[in-house]
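Missing here is one protein chain; the remaining ones are kept as they sit in the complex.
Right, chain A next:
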C-alpha cells in the first residue's frame, strides 16, 4: 500500500514564505472557510457535506435492540467512521491514525456532550430501545475532515426520521413510513467543530487543506454549539500555543459555528419544503372552507 506523499521541501518553503507575507496558497483569508455545500439524500438521514474538495457522506440508521444491561433506559448511539481507499490509497489496510482521531473527536463532541437524548429512544426499559447508528463515509479527503464529518453527522441526525412506535403492555410495534409519518430524533443542542492549524508559533489557519494540514506544527479542534457553549477542546500534541491565541480561536470558532448552523438551518428548511406534499394531509379535513 503506497504511502501518502507529503509536500516537497520547495513547496514547504514557498508556503511558509507566503504565510509570512500573509497570503494563503488558495488566496483565502487566514480565518476563512472554503465554500460549504450541504445536501440531503432522497432517504431520511443521509447528508452529503462538501467543504472545498473534501466530501463526507453520512448515513443514519435506527434499529430496535435490547439495551445494555447497565443502561436500561439508554438507546445506544454509535458513530463509525470509514476512511477507504476512495479518500486516498494510503487508507487501505488497518485503521490509520487519522481515522482513529476522527472517530474519537466525533465521539467527544457529539456523544459526550449529550447532543442526542438517548433516553428518548427507550421503548420498554431494559427490553427494547432504538439504537442509532451513524456511518460516516469519507469520499474525498482534502483536509479538515473533522469539521466536515461533524457537520455531516449533526445535519443527518436532524434530518433523520425513525419509524413511529406504539407500546401496548409488553408488545412494541414500530410503524413503517408508509403507515405513519416518521418521528424526528430529540436533539438537545447542535455541537459543531472548528479546527485551527498553527504555524510558526503564531499564525493560525482555519479550515486547512490537506497540504496545509501536512505542513502544520500543531492543531486544535474546538467543538461548540451556536450559543457559544464549548463542548470540547482537543489539542493533541504539536507545538505549544499561547493561551491568548487559544482564547481568540474560541471566539473565531463561535463565528464559524453560527454561520454553519445557519447554513444547516436553511438547507433543512429547503429540504422540508421539498418533501412537504400538503395536499393529501390537508384533504380529509371536515372543516368548511367557506367559513372564515
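List of remarks:
One rule holds in what follows: a contact is a pair of C-beta atoms (placed from the backbone, for glycine too) under 8 Å apart; a residue touches a chain by one contact, two chains touch by 3 or more; residues count from 1.
Definition applied: contacts and distances are computed from a predicted model.
Going by its UniProt record, the hidden chain of the complex is named "Exoribonuclease phosphorolytic domain-containing protein" among "Exoribonuclease phosphorolytic domain-containing protein", "UDENN FLCN/SMCR8-type domain-containing protein", "Histone acetyltransferase ESA1" or "Trafficking protein particle complex subunit".
Only one of A:96, A:120, A:140 or A:214 touches the absent chain when the whole complex is considered: A:140. Only one of A:92, A:214 or A:250 touches the absent chain when the whole complex is considered: A:92.
The omitted chain makes contact with chain A at the following residues, 1-2, 41-43, 46, 53, 55, 57, 59, 61-63, 80, 82, 84-89, 92, 133, 135, 137, 139-142, 162-163, 174, 176-178.
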